[in-house]
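One protein chain omitted, others in place.
Labels run A, B and C following the written order; every chain starts at residue 1.
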Amino acid sequence: MMFAVTTLAILVIMGIALARAFLGPSVYDRILAVNMFGTKTVLFIAVYGFLTERPDFLDIALVYALINFIGVIAVLKFVERYPPPAASNED
Amino acid sequence: MLVFTTIAIVRLRNLFAIVMLSGIYSLLLANIFVTLDAVDVAFTEASVGAGISTVLMLATIGITGYDIKARSNIRRLVPLIVVSITGAVLVYGTMDMPAFTDAMAPIHQHVAPRYIIDSPQEIGIPNMVTSVLASYRGYDTMGEVIVVFAALVGVLSLIGIRETKVVPNYLEPPARPILQVMAKLMIPFIILFALYVQFHGDFGPGGGFQAGVIFSVAIILYTLTFSQYDGMRLMPPKILKILAASGVLIYGGTGIWTILKGGTFLNYSVLGDTSVAGQHLGILVIEFGVGLTVATTMMLLFFAFVSRGDSKR
Amino acid sequence: MISLELYNYWVVIFLMMAGFYILITSNHLIKKIIGLNIFQTSVFMLYISMGKVAGGTAPIAVEGVSNYSNPLPHVLILTAIVVGIATTSLALALVIRIKEAYGSVQEDEILEMDQIADHGKAEDEDNQADSSGASSK
Partner (left out) sequence: MNLIIDGLSWICLLIGCALGLSGAIGIFRFKEFYSRLHAASITDTLCVFFIACGLVLQSGFSLVTVKLVFMVVLLWLTGPVASHALIRAAYQTGLKPRLALSEETTSPRGKSST
């Protein structure tokens, strides 16, 4: 029961983050939303593992924690190197 | 969950070339895979979709530019009609399909029960995905590895790797000290984790494909936070090319080895004293070959794209 | 007649058609590749959703569980994802070469240049020399 509630809450959070990724006027808003989405994905997988009573799959959550970080860093590096035209200065 | 994705795709049509959304899309997809019990697939999608493909897409966009000029909007309607008709026909086709999660569906009737019931005894490892991947369908996997290798050869012959001669000035204070310290902390753990995934793939989710991608992600992180010169000095592309080829050779060589031992191609039962031990050894070797090829391929792809972007600026 | 038990196929079809639509209509080659990726992932989802069994768990044997999902589609899709990224990177490499040869990644501009190269050889001698010189570099 408690895991179901948590899963639902995380899903709601993911939905809101997704909305920000759609709306986000600047590139950085989108990156922020992706970052948050990734964190919540990690939590979702962890909680879902408990929900289905197979909590051995935390490996995937760990991979997400790593990959998410690297993804954000890579995106930032590319944004710094090739600044997107006219996308950065509006908020 | 499924509804989220569809919304994402509907919106993705409106926003132009936003790779961020495709990153989110792949995260969502992996979530769905987890809920559909496909942990190994979610593992792969996590490391490939969110990590490598985003990086490669961004590198390409950096080279080609962000601007999108809209085509004159005369031909919007016809594709929409075509797509709708195709979709409608496909929906009509699904009327005869077995219902979702139906245990009596034909897909679950033929070979699948054998894999599920017999493989833990025959192969001796609990992860059925690994045993099917490496043993029962070893030919398929070998083909896939060769396809990956062929794609690497294609990319290298198309754009190649330009080794940088620019040596970074190590005396200057680094541009991103916090990131570099973090990367130094993280990289050993990532590599350790990749090895864990590689050799624990028999028991939990994981295996050569995932481990290879995770390993290459560590090197990509290093290259991103330090410099391209450092990355290429750590993993020289020449050596990587040889390693990528030798991964495929390990796979094929295992097949030859089994033939020499008196079995058939890629039948590992003859490798050990008992057939279970032989299977175990064979799967380990095969997964190592797969991991080697995938890791080196991903690194080389990354180097190829990034060095192309740098040499143009 | 129409039951909700088939919704997974409909989602897959919707995704597939969305990818198809992007592939047809979009002008930008990278966006076309993203459309192709979406098409591809819809096929992944089709396989994985077919492999799911009601009440089953992930196909990793543990004590006391006998109802597993079908491992076969998982294997096929696992390798397909890795092959998918390899082929995507090949496509992206082609895009880079196209950009270098034509100076553009817009489909209509490239077609226009091809038209000029094919039909206007006499008057556009230098244009063709440009593009062929760039591509043979």
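Simple rule for what comes next: contacts are C-beta pairs under 8 Å (C-beta built on N, C-alpha and C of every residue); 3 or more make two chains touch, one makes a residue touch a chain.
Just so you know, these numbers come straight off a predicted model, no measurement behind them.
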Using the touch definition from the header, name the shown chains in contact with the chain that isn't displayed. A, B
Absent-chain interface residues of subunit A come out as 2-3, 5-6, 9-10, 12-13, 16-17, 19-20, 26, 28-29, 31-33, 35-36, 39-40, 42-43, 46-47, 50, 55-56, 58-59, 61-62, 65-66, 68-69, 72-73, 76, 79-80, 83, 88-89, 91
For subunit B, enumerate the residues touching the unshown chain of the complex. 176, 178-179, 182, 185-186, 189
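As a convention for this text, only the chains that are shown with their structure count from here on.
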What whole-Å value do you get for the distance between subunit A and subunit B if each is reduced to the mean of its CA atoms? 20
Just curious, how far off is subunit C from subunit B if you go by their C-alpha centres, in Å? 15
Just how far, in Å, is the C-alpha centre of subunit C from the one of subunit A? 23
Which residues of subunit C are in contact with two or more other chains? 57-58, 60, 62
In subunit B, which residues are in touch with two or more of the other chains? 39, 59, 61, 204-205
Would you tell me which residues of subunit C are touching subunit B in their complex? 1-3, 5-11, 13-22, 24-25, 27-31, 33-34, 37-38, 41, 44-45, 48-62, 67-90, 92-97, 99, 105-108
Would you tell me which residues of subunit A are touching subunit B in their complex? 11, 14-15, 18, 21-22, 27, 30-31, 33-34, 37-38, 41, 44-45, 48, 56-57, 59-60, 62-64, 66-71, 73-75, 77-78, 81-82, 84-85, 87
Considering the complex alone, what residue numbers of subunit B touch subunit A? 1, 4, 7-8, 11, 15, 18, 20-21, 23-24, 27, 30-31, 34-35, 39, 42-43, 46-47, 50-51, 54-55, 58-59, 61-62, 66-67, 179, 186, 190, 193, 197, 204-206, 210, 214, 217, 220-221, 224-225, 309, 313
